[in-house]
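All protein chains of the complex are present and in place, except for one that has been dropped.
Naming follows writing order (A and B), and every chain is counted from residue 1.
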Amino acid sequence: MSSSAAERGQEYALETKGLLKQFASVKAINHLTIAVPRGGITSIVGPNGSGKSTLINMLSGTLPIDEGMVVLDGTALRVIKPYDSPSHGVTRTFQEVRLFDQMSLWDNMLVVLTKRNVLGALLERAGTAHSSRAQELLEMVGLWDKRAAFAEELSYGQRKLLEIARALAMDVKLYLFDEPFAGLFPAVLEKVKVLLQDLKKEGKTIIFIEHNMDLIRELSDYIFVLDSGELLAEGEVHEVLARPEVIEAYLGT
Amino acid sequence: MIEKLKAVSPWRRFTAQPGNVGAALRKNSQFLITLAVIALAATFMLSQGSGFAVRVIQLSAIFAILAVSLNLVIGYTGLLSLAHVGFFGIGAYSVAVLTTHPAYEQVPGHIRYFDWPFFAALPVGMLVAGVVALFVGGVLSRFRDDIFVLVTFGLAVIAHRVFLFWLPVTRGAFGIHAIEKPSIFGFVFDGKTEFMLLTLGFLALVVFVSWLVVSSSFGRVLMAIREDEGAIEVFGYKARNYKLTIWVISAMMAAVAGGLSASEQTYIDPQSFVLLESIFLVCIVILGGLASLVGSLLGALVFVLLMEGMRFIDFIPDALVGQGRLAILGILIVLLMVFRPQGLVGRYKL
Partner (left out) sequence: MLKYLGARDGRWSVSGLLTQRSLSVLLIAGAVFYVVLILAQDPQKFLQFTLNGIVIGAIYAMVAMGFTLVYGTVWFFDLSYGAMATIGGYTVFYLSGQQRTIGRGSIHNTAVDIFVGALVAGVVAWVLYTWLYPNLRNRFDRRLLLASGFVLSILAGGYTGFLLSQPLSLNLIFGPVVGVMVAILAVWLLHLALGRPKTTSLKMAVAATVGLALGAYTALLLAVTPGANLYLSWVVGAAIAGATGLALYRGLYFYLRRRASSPLIMLVGSLGVLLTLTALVSIVFSPDGRPLPPPFGETPWRFWGASIKPFQVFNIGFTFVVFAGLVLLLFRTSFGKAVRAIGDDEEVARIVGINAPVIIAVIFALGAAIAATGGILLGEDLGIKPTNGLVLLLKGWVAAVVGGIGNIYGAILGGFVLGMVENYGVWFIPAAWKDAIAFGLLILFLSFWSRGLLPRK
């Protein structure tokens, strides 16, 4: 039994078992059971309000789990606190970008790199620690020149980039991106694409939510289709997107 | 209307162009404001004589300790607290109770006296404030934004009632007399100037510690909590611990101010620890500038000058000076919220 668990741990980066999230009368996630393969890029699609963001919120601890469990890296969890999520190997971005608006880009990056425990953080000088990693990431997304500006001064695309860079600063196994491409101009979109592909090359597991089928075909290896909090289909991208029921329910052309 | 005014303000247009004098002014506005405030204050104090200057500096230093400590909570962590006066009071009462000396027995209705030295009583006061803050902070950690503010409102009222009615310890409205002046190695800080220097010393210490805190990684996490608590938690920081830590540190600093203030006056009663005092402190912090230690120093100075300066305006009857101050302060706060929500030299807008 235990060996099979370990085996699965090898095989899947993430599993959910009977996951449930209920808002008043809406079951945003309705007893969802999925398994996300390790490594590679997995996409989640589904109409608006189908529970995609809710799923990510539950995996990262932003929303408490009502029922069911999440298996991360072979560890079964019934409760995920947001501040524990990095230690379970998870980080994320938000659908509506959430930066630290009245802090410089520099601080926005550094703040996720520093020591987590209170005493350690108190004894760490803010300006010097971890600066090389922060610089590297800011240069990667092309925002190094703006490092002294407040995050609130950035344009929408730059905000998205900064948020992704902030997630990349976390050294975890599973990255959750909630609509990273939404509303981006082509040039920025290409940049984000490259960032995700590079991440994949490092052997990380990536889950992202997207509505654009071309992007999904191009980037992802595996796909889950959600509808009303339930799993409609899953599998290899090209195969799933060709299925008639998926086309009918979601793509609806 | 206000928006339109802002949009067409020639000053704005002037300062928005790069490379001219206006832009330079704008870029260095904080530095220039600081200079201007200090220059004005110095002129004013010099013109009124050294006694006045000592009084103003003494008062400003006490307020500055309170404002700097409160800024850690409001400006850096985004917790607008009105409960600070409670910790101020705890510090004051601890020092008062512990240091009253035998002369106290001649006060009618006396309780017991401990006759501790000031420098032994002060750490105890800080400790008591810290423990109370830990407890209160646990309750407060459930609340955010405006609910947080209003709960601290309530805490300030409760604190005042405790000072007023916990008779066996505080003697209620009678207050506590014969509070000892600090002395160390036989040197007693009983002159006004000496005491002012001592207060300034403590202020320097508080500012230094605050600076250490805000310039550490810890300080940056505080700011992130202020900006978006939910987001920073996802990155592995347990916001509650951070908030509690800074809350306790801040409370202990306020207790220092309380102890100094009690010792300076040698007499305290609950009237010095009313909600209004907390409102003053919040005004000082916002006026000086949120998330700026220099701002809090400036804010305290400006506030005290404003309050003391009202005495010199002839046409206001003495009895109404206090109310006049309040009116001016209120108007100032409204104007700040409309035109400069970051205060004089702040780096954070509410």
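FYI, a contact is a pair of C-beta atoms (placed from the backbone, for glycine too) under 8 Å apart; a residue touches a chain by one contact, two chains touch by 3 or more.
Bear in mind that the values here come from a model prediction, so they are computed numbers and not experimental data.
In terms of the touch definition stated at the top, the absent chain reaches B within the entire complex. Only one residue in the set B:Leu155, B:Leu198, B:Val214 or B:Ile268 touches the chain that does not appear here, and it is B:Leu155. Take chain B: the residues that touch the chain left off the picture are 1-3, 80, 139, 142-143, 145-147, 149-151, 153-155, 157-158, 161-162, 164-165, 279, 282, 286, 319-320, 322-327, 329-334, 336-338, 341, 349-350.
Operating definition for what follows: only the chains that are shown with their structure count from here on.
Mean C-alpha position of chain A lies 43 Å from that of chain B. Within the complex, the chain A residues that touch chain B are 60-62, 82-87, 91-92, 94, 98-103, 107, 110-112, 114-116, 118, 120-127, 129, 166, 170.
Within the complex formed with chain A, the chain B residues making contact are 213, 215-221, 223-224, 226-228, 230-239, 241-242, 245, 347-349.
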